[in-house]
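Removed: one protein chain of the complex. Kept in place: all other protein chains.
Just so it is clear, A and B label the chains in written order, and each chain counts residues from 1 on its own.
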Amino acid sequence: MLSYNEKIRHIAKKILAEGKVEIVIGYRRGTLPMINEPCFIKHPEDVTRLIWDRHCGINLTNYLTQRKERIGIIAKGCDSRNIITHIIENKIKREQLVIIGVPCKGMIDRHKIASQFEEEIQKVKEDGDKIVVTGGGIEKIWKLSDVLQENCIICTHRNPVIYDELVAEPVAEQKDVNRYEDIRRIERLSPAEKAEFFDDLLASCIRCYACRNVCPLCYCDTCFVDGSQPQWVGKSQDPTDIRTFHFLRAFHCAGRCTDCGSCERACPMGIKVRTLTKKLEKDCLELFNWEAGIDLEQRPPLTTYNPNDPDDTFR
Amino acid sequence: MEYMGIEPGRIHFSWISSAEATKFVDVVNEVTSTVKALGPRKSFVKTPLTTAKNKAA
Partner (left out) sequence: MSDWEPKIISFLCNWCSYGAADLAGVGRLEYPPNIRVIRVPCTGRVSPMLILTALREGADGVWVSG
């Protein structure tokens, strides 16, 4: 995947120089290992700042919302699905975009690696299908496939769904992935066990709202947790307030979430936020046969009515 | 909602036309009896700080 670098820079330089776009949104190396930053390139000579490796987990679609200029954007499979969702929701126009598609083999889960080190991690190097991590004088080596993000392990859309330029040949999609095993396990619990499960899951939440800020779906001007008239959710650390925030955020993403894993990646406490959004994603797939961000033409299930829609919950 | 630990039967949805007073009464009866059978709700209630403190003391 490291070899994508040259190609990405080449395409970015080309579209900037030709004046097709005014800005290219991509990734640059972050100040800390394993956290790449978004990067906005306006001049063709700056493209060398763009990089691509296994730490480009941020979903860049987040930076498209309501922009007016013509934009080149680097998109993995999940990002491209979010771009489609953005276009469907009129947050950006297709004509404004030059999408640089990147076939993706999964991003590295920084929580998984950080939890194996007592001290700060100083260096991370990719070497074939291995990853070498150094921190506190210790060196550890993993197979790449063992330290991928949870959502990447079960990803079925590694290749961009929509793109104008592709930096490499599409990679093979994963088949026969058991996407919802963990969700089914929770569904089998009794109501009391479920309540307890979510108590534990969300117990460490500090309500920094990083999951919301990083989410490309959360673009409301005023989020329901920030409003005070009416105040929907208490601002305290009360467990009920914390749960309300997480449950409702998940509901707001219903039928839109592409399981890009940004929320989980951003969480400083390592909470598995996707446990909630994934349930709704599963329901959308099972009830409405809907996967978000696949088709520009199809309307999302929550904005359409079909007489055959399941209505078992009604009487 | 069930997924997050609210018992099924706590939340009901129905569709009643304004002419269906009898159906309305039926549904009220049904909703009340299912909720009654479940008993008072334990999870997801916001406890005011004062009562929580009293309990702790």
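Assume a residue touches a chain if its C-beta (ideal position, glycine included) is under 8 Å from a C-beta of that chain, and two chains touch if they have at least 3 such contacts.
Predicted, not measured: the structure shown is a model, and the values here were computed from it.
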item: Positions on chain B contacted by the hidden chain, ascending; value: 1, 6, 9-25, 27-29, 31-32, 34-36, 38-41, 44-46
item: Chain A, residues in touch with the chain not shown (by the definition above); value: 224, 232, 240, 244, 247-248, 251
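We adopt the following convention: only the chains that are shown with their structure count from here on.
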item: Euclidean distance of C-alpha centroids - chain A vs chain B, Å; value: 35
item: Chain A to chain B touching residues, read off their complex; value: 186-187, 191-198, 234, 238, 240-241, 243, 247, 276, 279, 313-315
item: Residues of chain B defined as touching chain A within the complex; value: 2-8, 12-15, 27, 30, 42-47
